[in-house]
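For this view, one protein chain was removed and the others were kept in their places.
On to subunit A.
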Amino acid sequence: MELCPLIKNILLLDSEGKRIAVKYYSDDWPTNSAKEAFEKAVFAKTQKTNARTDAEITMFDNYVVVYKFVQDLHFFVTGGENENEIILAAVLQGFFDAVGLLLRGTVDKKEALENLDLILLCLDEIVDGGIILETDANVIAGKVASHSMDAGAPLSEQTITQALATAREHLTRSLLK
């Protein structure tokens, strides 16, 4: 019997049910099509509900899914049917708030895609192989946002490289458009 709380997956979908970022920690969905089918079903089941103030919850194919929406973003956390619902909700809240902090309050699909690296790092910091790493949004966001240089690098090099990088970033962003 599995005693440690386990997360089966964390999903971030858009308002049409398409993937922004998803992470599966369980073999319950071995193929990409199985995953997509699950996402589709979860989305269909939850899209009409109002999960904007409080996290909502549903049972589904012997999984417990907690979810919360903001703008055109839909956040989901899935656990097994015997999982403590409140633990799942804590993970969801951690993910949700951390994304909010990282996107500096502008939480929508466009912003999420533009900062996909932050979202992916965020997922990486919340759960490792199904086991909860951290649920405190401030800690999660703090770990993700520490985009400073390696302490070993000389100070001058840091500033110059950073300046260059920022400039280039502006350039590439406009090119990508």
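Simple rule for what comes next: a residue touches a chain if its C-beta (ideal position, glycine included) is under 8 Å from a C-beta of that chain, and two chains touch if they have at least 3 such contacts; residues count from 1.
Following the convention adopted for this analysis, contacts and distances are computed from a predicted model.
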{"item": "Omitted chain (choose from \"T-complex protein 1 subunit epsilon\", \"Coatomer subunit gamma\", \"serine C-palmitoyltransferase\" or \"DNA primase large subunit\") - UniProt protein name", "value": "\"Coatomer subunit gamma\""}
{"item": "Hidden partner chain, touching residue among A:V42, A:L73, A:L101 or A:L121", "value": "A:L121"}
{"item": "Residues in subunit A touching the chain absent from view", "value": "1, 3-5, 18-19, 21-22, 32, 35-36, 49-50, 54-59, 66, 72, 84-90, 109-110, 113-114, 116-117, 120-121, 124, 128-129, 131-135, 143-144, 146-153, 161, 164-166, 168-169, 172-173, 176-177"}
